[in-house]
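Following: one structure in structure tokens, then a few remarks.
Left out: one protein chain. Kept in place: all the others.
Take a look at chain A:
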Amino acid sequence: MSAVLGNPMVTTAALPLLLGVALALAARFTLPAASPVLTLLWAALLLFFYWDTLGPPVMPPVAASQKLIYLAFAGIVIGLLPERVLGRATSLPAVVAFAAAFLWLGWRRLAGGALDLQLIAALAVGLLTMIGAAMLAARQASQPPSIEEPFLAPAAVLALSLAGAIVSVLGASIVTGQLLGSIAALVGGWCLAQYLAALRGGAAAAWSKGVEFLLLYAAATVLVQVALLAPKANPAALILSSLPPLAVALVRGPLQNLLPGARPLRPLVAGILIAVPAILAIVTAIVWAPHGAALGFS
């Protein structure tokens, strides 16, 4: 049993995927999607994967990798704020939380003073994820709710995490790659179960604003760390990885005409459109990967 749980492919992919499916089933049959209990379950699973990948929290945190679990916890605290507070304040907490995370993770790099390509990419990733999170936080659900609406935020987090995981691993930052992979699999499991429910004619459960925030915050802060500290990660791929949350606004706006009329296809096409920058990020990272990347540690 311990050998199975010790296998990184199990903890990075299979286990979070199954737990994501389990959460979706819980939201479908036992808990309302907006229930704080569901938010706490997401939070507990998120912290479990942080702990499993990065080890127990270190006090005081010194290295950026030691700060990630505290940032995830901060995201959980903000995510647990009452829905009306998050809704009323719209994007302000998102902007403040993202800016604070960037400065906390990157102050040593910023203090170093060298504005190289990697730091420019990191600044772009920080800015784009901040704007994307603010736009996600500020958006109001369409009335009447469209079939694709519950999939938009999960698709953004899934695309950002999956692209970030691959870019990170190809950039010789394995740990953050594993962590982003876990988040991607967790959200992927949720999306899969919700989509199957939608195909069977049911209504997919939407994330609460709190769950949206804590998952996007977790994934985005890990991506920011990769951008700041993994010199071999492809800068263009990193920037492309940060775009899916912004793509949500396009899918709800100018790109809405691209969504097909057939209801079962709408979430799928919306998800693919949101994932386009992530797909480009993965292709970029693979094509321009450093020699020998991801072929095992050297």
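Note that in this section a contact is a pair of C-beta atoms (placed from the backbone, for glycine too) under 8 Å apart; a residue touches a chain by one contact, two chains touch by 3 or more; residues count from 1.
Here, contacts and distances are computed from a predicted model.
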(request) Report the protein name recorded by UniProt for the chain absent from the figure; options are "Acetaldehyde dehydrogenase", "Asp23/Gls24 family envelope stress response protein", "ABC transporter ATP-binding protein" or "YceI family protein". (result) "YceI family protein"
(request) Have a look at A:Met9, A:Ala44, A:Val62 or A:Ala203 and name the one touching the chain we're not showing. (result) A:Val62
(message) Using the document's definition of touch, tell me which of A:Pro82, A:Pro145, A:Gly202 or A:Pro231 contacts the absent chain.
(response) A:Pro231
(request) Please give every residue of chain A in contact with the chain that is not shown. (result) 54-55, 58, 62-66, 108-109, 112, 118, 171-176, 225-226, 228-232, 290-292, 297-298
